[in-house]
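Complex shown without one protein chain; remaining protein chains in place.
So, chain A:
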């Protein structure tokens, strides 16, 4: 299991390599990237902040939950950036390997969906005329 919260760029090829397993016929990945607009506003860059200790703990918890739900999971990797990211940068990578493809899609989606709900990481969008903490207010 590879779990990482990092202020350095994520090497996606290395992550895919890390989940290779002889018993796996499928490797599935989700790569979250920084896009240039949000709710109609032009985004200049993003700032990610994390509660480091809890974020790593919860990232690991999510990966372990996926292993419990899909016991055939061979390898799991979840990496998330923090700090300032520019348009096109990779913010998060989830990668799993499984014997067959169906479980790989399901496990990968479960991990990214749950991560977004529970892991204490916050992003602040920077526009040309201000900043907003995403999803903070109703």
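Everything below uses one rule, namely that contacts are C-beta pairs under 8 Å (C-beta built on N, C-alpha and C of every residue); 3 or more make two chains touch, one makes a residue touch a chain; residues count from 1.
Here is the rule we use: contacts and distances are computed from a predicted model.
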| item | value |
| --- | --- |
| Undisplayed chain, where the name is taken from the UniProt record, one of "ATP-binding cassette domain-containing protein", "Molybdopterin synthase sulfur carrier subunit", "Acylaldehyde oxidase" or "Iron ABC transporter permease" | "Molybdopterin synthase sulfur carrier subunit" |
| Touching residues (missing chain, whole complex) on chain A | 32, 48-51, 53-55, 57-58, 80, 91-92, 112, 115-124, 133-138 |
